[in-house]
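Missing here: one protein chain of the complex. Every other protein chain is in place.
Letters are used for the chains, namely A and B, taken in the order the chains are written, and counting of residues starts over at 1 for each.
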Amino acid sequence: MFKEIIANVRKTVPLVHNITNYVTVNDVANVLLACGGSPIMSDEPLDVADITSICGGLNINIGTLNKNSIEAMFVAGKKANELGHVVLLDPVGAGASALRTDTALKLIEEVKFDIIRGNISEIKTLVLGSGTTKGVDADAADAVTDANLQEMVKFVKEIAAKFNTIIAITGAIDLVADKDKCYVIRNGRPEMGKITGTGCQLSGMIPAFAVANKDNMLEAVAAAVCTMGAAGEIGFERMLPGEGNSTYRNRIIDAIYNMDDETLNRYAKVEIF
Amino acid sequence: MFKEIIANVRKTVPLVHNITNYVTVNDVANVLLACGGSPIMSDEPLDVADITSICGGLNINIGTLNKNSIEAMFVAGKKANELGHVVLLDPVGAGASALRTDTALKLIEEVKFDIIRGNISEIKTLVLGSGTTKGVDADAADAVTDANLQEMVKFVKEIAAKFNTIIAITGAIDLVADKDKCYVIRNGRPEMGKITGTGCQLSGMIPAFAVANKDNMLEAVAAAVCTMGAAGEIGFERMLPGEGNSTYRNRIIDAIYNMDDETLNRYAKVEIF
Partner (left out) sequence: MFKEIIANVRKTVPLVHNITNYVTVNDVANVLLACGGSPIMSDEPLDVADITSICGGLNINIGTLNKNSIEAMFVAGKKANELGHVVLLDPVGAGASALRTDTALKLIEEVKFDIIRGNISEIKTLVLGSGTTKGVDADAADAVTDANLQEMVKFVKEIAAKFNTIIAITGAIDLVADKDKCYVIRNGRPEMGKITGTGCQLSGMIPAFAVANKDNMLEAVAAAVCTMGAAGEIGFERMLPGEGNSTYRNRIIDAIYNMDDETLNRYAKVEIF
């Protein structure tokens, strides 16, 4: 399925600039190192243009946005666009507050994103302009299921076309699509929802995969999503009695540290529509 | 002792808004998930009213306060009051700086708190208006001991009456009281003091317990304090030679992930005065 995607990350060590929330930032940095990339964090408007210039990718995550970091998102996003870098948006909590919804929408207007990754409620919010996101989790009523899969595949391709970007919707079933092609990924474990930040971690990892595989970006994004899911499965296999979500978090990052393309392909449960 | 308290948390999955410090925020999020709640973090004044509105509880922790987050604490606190949410104050470092002492006192004046949780030096500071907090740790001279227990039980009931709130003082001996009734809890391990943030984690967990047991709030707060102590004991039992505070932190959160009411009651060392 996936060819040399991870090998390319490890060979080229893409430097990724993260403007991300302070809840999960340490895990984002460690996951980027685990997958073979290199992280740098900066969210001060006076700093971000320089920092993003030396990187290959930019990850904008609005999880704990404030007036200062919002300004930094626009400065960094525009600079990264100028330089042709890979830019990702993670609209954490869009639909849960007006500030988050408005910031995400304005970012999409003024910055060209190569990838937007979120849960289904956040992505729906971007299309509809308002949403029912339950905090930072998707509304159960929105979920991608076997029953609505064909409809959702069509929907995600349409959003990808509308925003001229790759859309990655993660949940029990993950969808990664551009306007023409959609990867449907069934990796991962429900217990991953009991760890804070697996979504944020994925949003940090995706730009590294995309930068290292720029001519093959849709496949690279799907491979990153699949890597996180496979790591969730491998980490879970290793759980001992009495362990819980804190150890599980470590085991998932460890599994990414040890991931290679062969393992990824062995675990991948992917269909293409 | 405790009836269905944790079961109620796991059944209702209370969403808790945290305005908390960036030192221990990741652990706070993971503990909230571990106990069956759901965390969301936001500290931007323009964001917090919306975010707190979709939650059931609010945790205000002044551990790394700044001008912007202080403003957010007042906005969120007043909104949560309006909506009848459970609101907790953790006055981290009150007594260690004028800004922390003044912010805590002003918050208590303008926001109605259901619970105030801190170490004994921080709580004394709130009563006296100044203190001798040693950084973020209690002054040894202030400690609750068997020798001064009766006097301290009286003192904490008086503070609870004065501030019309539940007071939770944590240390070697924990006291959880309203004006009429005081739980004296002797769970936990001294090694928990070698981990950053077990207090902050508890302050994140308490609103989830309280929201899920609103008609029984004093018992719920005592159960949360007891849960943290029991998890400290269970985590410690599982420590292997060569392990230290970093692994201990993981094992404590893991123990909360696996906690149920039966286990809690088996570990609970509680007297009521």
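The rule we apply is simple: a residue touches a chain if its C-beta (ideal position, glycine included) is under 8 Å from a C-beta of that chain, and two chains touch if they have at least 3 such contacts.
A quick note: this is a predicted structure, and the numbers were derived from the prediction, not measured.
The missing chain, though absent from the display, is touched by one residue of B:14, B:63 or B:118; that residue is B:63.
Note that of A:1, A:33 or A:161, the residue touching the chain absent from this view is A:33. Mapped onto chain B, the interface with the missing chain covers residues 21-24, 26-27, 63-68, 93, 96-100, 134-137, 194-197, 242-247, 249-250.
Chain A residues in contact with the hidden partner, per the touch definition given at the top, are 15, 22, 25-26, 29-30, 33-34, 38-44, 46-47, 50-51, 54-55, 68, 234, 238, 249-258.
Heads up, the rule we're going with is that only the chains that are shown with their structure count from here on.
Taking each chain's centre as the mean of its C-alpha atoms, chain A lies 33 Å from chain B.
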